[in-house]
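A protein chain is absent from this complex, but the other protein chains hold their places.
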Amino acid sequence: MLRKTKAMNRLKVGVLGATGAVGQKFIRLLADHPWFEIAAVAASSRSAGKPYAEAAHWIEPIPVPEAVAGMTVRACEPEALPEVDFVFSGMDAAVAGDIERRFAEAGIPVVTNARNYRREAHVPLLVPEVNPDHIAQIAHQTFDPSGRGFIVTNPNCVCVPLVLSLKPLADAFGIDSVVVTSMQAVSGAGYPGVPSLDILGNVVPYIGGEEEKIMWEPLKLMGELQADGTVQNSTIGIHASAYRVPVVEGHLLSVLVKLATPGVSEQDAQQAYADWQSPLAGLDLPSAPEQPVLLYDEPRFPQPKLHAPNENGMQVTMGRLRKAGLFDFAYTALGHNTIRGAAGGAVLNAEMLVAKKRIRSRN
Amino acid sequence: MLRKTKAMNRLKVGVLGATGAVGQKFIRLLADHPWFEIAAVAASSRSAGKPYAEAAHWIEPIPVPEAVAGMTVRACEPEALPEVDFVFSGMDAAVAGDIERRFAEAGIPVVTNARNYRREAHVPLLVPEVNPDHIAQIAHQTFDPSGRGFIVTNPNCVCVPLVLSLKPLADAFGIDSVVVTSMQAVSGAGYPGVPSLDILGNVVPYIGGEEEKIMWEPLKLMGELQADGTVQNSTIGIHASAYRVPVVEGHLLSVLVKLATPGVSEQDAQQAYADWQSPLAGLDLPSAPEQPVLLYDEPRFPQPKLHAPNENGMQVTMGRLRKAGLFDFAYTALGHNTIRGAAGGAVLNAEMLVAKKRIRSRN
Amino acid sequence: MLRKTKAMNRLKVGVLGATGAVGQKFIRLLADHPWFEIAAVAASSRSAGKPYAEAAHWIEPIPVPEAVAGMTVRACEPEALPEVDFVFSGMDAAVAGDIERRFAEAGIPVVTNARNYRREAHVPLLVPEVNPDHIAQIAHQTFDPSGRGFIVTNPNCVCVPLVLSLKPLADAFGIDSVVVTSMQAVSGAGYPGVPSLDILGNVVPYIGGEEEKIMWEPLKLMGELQADGTVQNSTIGIHASAYRVPVVEGHLLSVLVKLATPGVSEQDAQQAYADWQSPLAGLDLPSAPEQPVLLYDEPRFPQPKLHAPNENGMQVTMGRLRKAGLFDFAYTALGHNTIRGAAGGAVLNAEMLVAKKRIRSRN
Partner (left out) sequence: MLRKTKAMNRLKVGVLGATGAVGQKFIRLLADHPWFEIAAVAASSRSAGKPYAEAAHWIEPIPVPEAVAGMTVRACEPEALPEVDFVFSGMDAAVAGDIERRFAEAGIPVVTNARNYRREAHVPLLVPEVNPDHIAQIAHQTFDPSGRGFIVTNPNCVCVPLVLSLKPLADAFGIDSVVVTSMQAVSGAGYPGVPSLDILGNVVPYIGGEEEKIMWEPLKLMGELQADGTVQNSTIGIHASAYRVPVVEGHLLSVLVKLATPGVSEQDAQQAYADWQSPLAGLDLPSAPEQPVLLYDEPRFPQPKLHAPNENGMQVTMGRLRKAGLFDFAYTALGHNTIRGAAGGAVLNAEMLVAKKRIRSRN
């Protein structure tokens, strides 16, 4: 998946929750990673002790990477992963809280997809192209007095395409309020997740807890870092309605946005996207998309089946940017929920942390 | 499909565009109709002259009704259907305009699902539970000086669940503005319609011409009948975004609404639905649902697969009525697009026209 | 669902496993049954004590029947259902064995969809149109010395369309061997059943334990009743391959059959279907289809979406009956797996047991 390879001693990573749907995605994305090498896989006591290929009900459309297939699954405890430089966490929220804290306390950086610490005052909720400066929050964390161990989170899978698609408008004109209706893929619910009887040829108008995240997380992501390491949340108004659709990968958003600046023309808005520069440009992060946000002209685009895989699932695509009566603009946005919106987002977070010297080899 | 039967001499109806997807639905709905009897089926010259069962590529999940299977398809001309009391039209817009006018001019009432005359000044755009008084527009039509022939239309398939779900709120509090994102079934595109390669496991963010209809037709439907037989359109603000989803039947709407009355509580809003009375109550129309609008408490409801068939596809269902930050309320609404939103809506229009003595036997 | 109503004191039935997918189907099918009245619903200890509408995660496309919604779910014990004349069982095989035996021992007839007793020497495995004489096995059961309590089973959901579609050929020409590839709907796996991630846009080539049932149960169904109340299994050769497809209801079978009689023409084979008479004709059973097996001429028929609902899901449909090179004939067969192949089949079994005076009112 990676275009940019460079010779280096690869960092040793552990994957927590390795047998689950997000854990599998981590393993796939890290299979040939130029900077990171999977040194250990860990999961619940039900899986611990078994070879990975046997413990995991593998659902990715490629074989289990050979280097991992034979690894013995370990317990999710810092002592069980002594050799890792940091860990990725794909654990369920039900158990992630305690375990992640213990790793951070043990001096091991935790780059997690779980939601448990997203609202913690000093834990960055990070989309590298949107709020890279929030990394500075790490210095204020108290998990590990030595400063080595910390926790960094990535947001809910809808929030990533939402804030990335809003960012060029936010930078150019400011944003007053946002209405979003999401049409979310079943992979967002993990495995076994959504029963087929519920979703085949159907749409389900409710996803428990989802709308709250979509209405809160962007406020922190687009908030202002303060001197004390906290974030002053944005005051943008957001309303979200979340629907489940029979799509495998790719959350599609119907978005309406009111800008803080009146009178912005359709041409100006499109120009904002053309002009916008990713703050990651030049960092040469292996998983960073060339173009984090792509705006299509073709009205039938983007579509989950066609465009979720763009740039290895790391690009957010948009279309139908148009003036909207009650608001200023309407558009469609799409993000690959289990890559850009989950494991891939965490990998990119880790890459930025390495580039910013926040994660280093322990040897 | 009909609960209420009464002995009467059934009116003779013709179905125009009888071989298409909407035409087939008309034939299915009229198969055992207590008031109407299919006397003739008509279609394009490609089908005319053939037995119906051979001319139609039948896609309904019941066999072709026996009474129709052997009928010879006729041409879509008034002269070819001398015995009918009125016609239903399921023709494509490409041809419906001229043909429907010729039938009206020939003194034959036309109850159509086609969009051609929806915006005509004196043609009613009708949802019987919403604007039954608009029937009076017929008297101002000039197709047929004798007054026998006229045209009545039903709206776009999204507009029906939209206006029916808004109606109780409109009556109780008035409506300021509405935002709707529709997730529309493939049957809305007719047959062959949407290619499976486009929609299997996918969502398409564009349906040509659809959003314009959703943003205009409710204004006429909720408009005020004037003394001159025109309608003063409502000034409600509407924004619509239309998406195609892999569902067979049932358009699902994510709706936000701002009321004209401030401070309405969730309880008040729910009470408005409980209190609302259909103007059709007491008319005993065979296709009228007992309860035109049903509001579910269960947050996972309504769903197209489960609830589009409610009350033979004639009921609009709603759920998740809740306070919404930027607006007043958010909710989900669902309507069966090819029954309530198309053929069934037209049948109900005809039933009301019969009850109101606008359609009578010609003999 | 029922065409034939007759005035009678309805028998009181209990539904065991009432909250599961099969149990829900029983409740739906019995909602307006002319002979049976749901007197009690029972389920596992997790549900017992709750109102039914709260205990069941209802997945049927109609509301919970009012008469049942408020019933308190009882424990699955004979003592808890003192008023019932007999019970239907939709329990999982994991628990059905013991519980069903206890009901039979308590003198309560058990009409079950579970597989536990299908291979028992004196328990009828019954498809009423195929082997009605096997009812005589009941007299040889020893569960209840008084003879009141007994167990009757219906077969696996694939076996029903398989044996019904073979029956006219078997009667006319005898059958040597059969090859079947089944394409099975997800509802066959119950709820939550098949994860959507496994089946959306996919086919799964394995269903645990299924092929063994398809290769064995037809041998008993088509076997000869012996004087000692056992059945001498048929010696037909059967090979089965079972696949899961993204269909909601309706198992479709691709069948090859070699007849015991050589040289049968396509016309003769078709005539066998035209001539075949159901042994249920004249019994006037409420759930019996008018035509248990329907053979279509149209090569694109039958299809699960269009024809599984035929005759309220009780008809088996067939198509493409044609000469086949290595065998004698090939054809497609379809059966509604959760109605004809499960709950509906059990209801029909019970109706025949009533007609044959094997089930009576206990009062």
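Residue numbering begins at 1 within each chain, and the chains themselves are lettered A, B and C in the order written.
Please note the rule applied: a residue touches a chain if its C-beta (ideal position, glycine included) is under 8 Å from a C-beta of that chain, and two chains touch if they have at least 3 such contacts.
The structure displayed is predicted, hence computed values, not measured ones.
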Touched by the hidden chain, restricted to displayed chains: A, B, C
Candidates C:Lys12, C:Lys25, C:Arg320 or C:His336 - the one touching the absent chain: C:Arg320
Sole contact to the chain not displayed, among B:Ala53, B:Ala69, B:Ala136 or B:Leu200: B:Leu200
Hidden-chain contact residue, picked from the options C:Asn131, C:Asn310 or C:Thr332: C:Thr332
Contact residue for the chain not shown (choose from C:Ala31, C:Ala67, C:Val204 or C:Ala355): C:Val204
Residue ranges of subunit B at the interface with the undisplayed chain: 21, 59, 186-187, 191-201, 246-248
Sites on subunit A contacted by the missing partner chain, in the whole complex: 59-62, 200-201, 248, 305-307, 309
Residues from subunit C at the interface with the omitted partner, ascending: 177, 179, 181, 183, 200-206, 215, 237-239, 241, 243, 245-248, 252, 254, 256, 299-306, 319-320, 324-327, 330, 332
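Basically, only the chains that are shown with their structure count from here on.
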Relative to subunit C, chain with the most remote C-alpha centre: A
Inter-chain centre distance, subunit A versus subunit C - centres from mean C-alpha coordinates, in Å: 48
Centre-to-centre distance between subunit B and subunit A (centres being mean Cα positions), rounded to whole Å: 43
Sequence positions of subunit A contacting 2 or more other chains: 200-201, 246-248
